[in-house]
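Note that this complex is displayed minus one protein chain, with the remaining chains in position.
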Amino acid sequence: MAKPVETEPKRKAFDLDDFRKLLQLMEKYGVSEVSLSNEDESWKVRRGPRQVAYAPALPEFAPVAAAPAAPAVAAPAAPAAAAPAAAPAAAPAGILITAPTVGTFYAAPSPEDPPFVSVGTVVKPDTVVCIIEAMKVFNQIQGEKAGRIVEILVQSGDAVGFGQPLFRLEPA
Amino acid sequence: MAKPVETEPKRKAFDLDDFRKLLQLMEKYGVSEVSLSNEDESWKVRRGPRQVAYAPALPEFAPVAAAPAAPAVAAPAAPAAAAPAAAPAAAPAGILITAPTVGTFYAAPSPEDPPFVSVGTVVKPDTVVCIIEAMKVFNQIQGEKAGRIVEILVQSGDAVGFGQPLFRLEPA
Amino acid sequence: MFQRILVANRGEIALRIIRACREMGIETVAVYSEADRGAHYLSLADEAWCIGPPQALESYLQIKRIISAAEIGNVQAVHPGYGFLAENAHFAEVCRSCNIEFIGPPVEAMQQLGDKVSAREIARKAGVPCVPGSDGLITDVEDAVRIADSIGYPVLIKATAGGGGKGMRVAGNEISLRAGLAAASAEAEKAFKNAGVYLEKYIEKPRHVEVQIIGDNYGNVVHLYERDCSMQRRHQKLIEESPAPKLPPEVRERICNCAVQLVKTAGYTNAGTCEFIVDKNFNFYFIEVNARIQVEHPVTELVTGIDLIKQQILVAAGEKLPFTQADIRHSGCAIELRVNAEDPDNGFRGSPGTITRLRLPGGPGVRFDSHVYEGYTISPYYDSMIGKLIVCKPTRQEAIECMRRCLHEFVIEGIKTTLPLAKKMFSHADFVDFNVDTTFVERTF
Partner (left out) sequence: MFQRILVANRGEIALRIIRACREMGIETVAVYSEADRGAHYLSLADEAWCIGPPQALESYLQIKRIISAAEIGNVQAVHPGYGFLAENAHFAEVCRSCNIEFIGPPVEAMQQLGDKVSAREIARKAGVPCVPGSDGLITDVEDAVRIADSIGYPVLIKATAGGGGKGMRVAGNEISLRAGLAAASAEAEKAFKNAGVYLEKYIEKPRHVEVQIIGDNYGNVVHLYERDCSMQRRHQKLIEESPAPKLPPEVRERICNCAVQLVKTAGYTNAGTCEFIVDKNFNFYFIEVNARIQVEHPVTELVTGIDLIKQQILVAAGEKLPFTQADIRHSGCAIELRVNAEDPDNGFRGSPGTITRLRLPGGPGVRFDSHVYEGYTISPYYDSMIGKLIVCKPTRQEAIECMRRCLHEFVIEGIKTTLPLAKKMFSHADFVDFNVDTTFVERTF
């Protein structure tokens, strides 16, 4: 997910270099709010205390789906709010394995079995990393990324949404 | 747009050099908010601490009250839009004498008389510069500014709103 | 019919009038102070004139400037809205003397009903019950003591020119009556330049019920049923609704008929409201007439289907009322919540500023009358009310559920508002069961 931009040449991306220039200009000239749009793109940036309410949602920087426990009031807002903030500061380093479907996450084949992977496990793209149950079907999920697991972001039994980060890896 | 982001020549980006120029102009002329748009693009910039959206609108730069002929649709919007645009380019230098009340402007005591003042007249604060008729009363208006009249901004017989600029002076 | 009307007001009621006029094919001339320059609703008028600086005294209360704008705007009538000059009989007189119709009642009716003592006299003539009291100004302290003895303590000392609670005092016994008379009189002199005070029986924990009426120039007067406005804070209405909950049908009928009798007796025309207080035994007493359209008129519009602003204009233009009393139906329950830019954590003081984020409620049965939008700046110069959220549903229970749902959706950022208080009010069991009186809000929240 958090793959750097330059490796995906065909993706319609935002030019983050341009974006950086824009931010530098804004800082230099004390600009608090900018809204630019043309046929293809629209940029809206607001500096200072109040955050952008609805960022055009750079999905790469908006990993968090609605948290199941918390009321969704906060949840859907969170990604948007988190997006711009996360980008420069708190973006967790590494590679993320995200849920390919909505469902219930299980770390192990059964409660008696050990988990498929743990912190420290080195995985390949075809390594089964968990099960996601959807409609009574237990789908074995391959991580599709390679690396060493450094963090498990959900608990066995948690409900997870599409695209929700499950594991963080560092390149092995 | 103009400035190519060199790797993606056909992509329509925003010209950040133009943007810098705009910011420099804004800074130089103390402009806090700009909204520009043409067929292809629209730019909106706000500088400094979060600004009042409907600025009680720098009356000096917001000369036009609702024109009686034109529908007011455009009119109240005009001052806000005009203000920033006017700043760098057309900001009329000098001092303005504005209408102290709403009513009908007359340049002369009667149609037979010469006007109170003309372009070139040097006025003192107590010089009567016009009459504004309100409720059948013909109020002689003193300019309350000193200088030489360089432009008369309304026609005899025009309806004028409170605060509407009537004359532009340059310091005598 | 008028071709062109000047709207002598601002904010939501100006927008409301502009909307009505446009639907009727009438052009509008708006006036605005420098503080309101650029407000979106002004762009909906056909013409707009700046009439002065932000202070209302120098703009919206400047009769001369408004008439002057009416003249250069070439209008046939002025709609005063509510507040500002709406109940200023002098303004109405000036308008009419300039051949500009004032959309409101006759000047004489305004004057007579504007004075509390003469209003009581009219009520008595019309057979409308008033709160037992001095039937006139107090001229002698000993008289006052005798009257208080006869109607029974506690008694209320009120200024004849008063309003909004000013110059008002409760006396529980003779000693406080003697002290209170002097104090109230002095306060009234200071506030209204009229020291006249009178006595009334003090009604404990009353409900506020008011009746909407409208009359034409041909002697036809109808009522459009009642509104309950008991949910008040410092004499400011917060919630208004119709029908008045728990009011027995026969009381409702009598109170509505009393209102019609009263305004007929006063020779009143156009829209107006008769305010009553209702005690716990459903005795009701006339208080005053509001000789104008009211903030809460949408409540009545939603339950009767009648557009009051349009009717005001039609009646002022000399049209006959298009309905009789029998034609007027009341169905469902409508509740209005006033949304004020006030800070509930700081004594409800005004909270001007820019609305940085706004998500409005909507959906079936929801109306939000307001001139504000995201990016709008609420100026510190005027009333703190920024909008009226009105819901109409088949039953009161459903209306309350709808209002709660709306409050859940409603997002205003950048300013403080009374929405948190509103949430508490609409969740309070005593409001839901309607065990409330005009002291409820202050006692409870």
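In order of appearance the chains are A, B and C, and numbering begins at 1 in each one.
The rule is short, and it goes like this: contacts are C-beta pairs under 8 Å (C-beta built on N, C-alpha and C of every residue); 3 or more make two chains touch, one makes a residue touch a chain.
Just so we're clear, the structure is a prediction, and the values are computed from it rather than from any experiment.
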| item | value |
| --- | --- |
| Touching residue (missing chain; options C:Gly73, C:Gly133, C:Pro298 or C:Gly414) | C:Pro298 |
| Sole contact to the chain not displayed, among C:Glu93, C:Glu121, C:Glu174 or C:Asp307 | C:Asp307 |
| Residue of C:Asp149, C:Asp345 or C:Glu409 touching the missing chain in the full complex | C:Glu409 |
| Absent-chain interface as seen on subunit C, which is shown | 15-16, 19-20, 22-25, 40, 44, 298, 301-302, 305, 307, 331-332, 358-360, 362-364, 366-370, 373-375, 394, 398, 401-402, 404-405, 408-409, 411 |
| Where the missing chain touches subunit A, by residue | 35, 37, 42, 44, 53-57, 59, 62, 65-66, 68, 71-77, 79-80, 101-104, 133-135, 159, 161-164 |
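Here, only the chains that are shown with their structure count from here on.
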| item | value |
| --- | --- |
| Chain whose mean Cα position lies farthest from subunit A | C |
| Chain centre separation in whole Å, for subunit C relative to subunit B (CA means) | 39 |
| Centre-to-centre distance between subunit C and subunit A (centres being mean Cα positions), rounded to whole Å | 54 |
| For subunit A, residues that touch 2 or more chains besides their own | 50 |
| Residue numbers of subunit C (touch at least two other chains) | 356 |
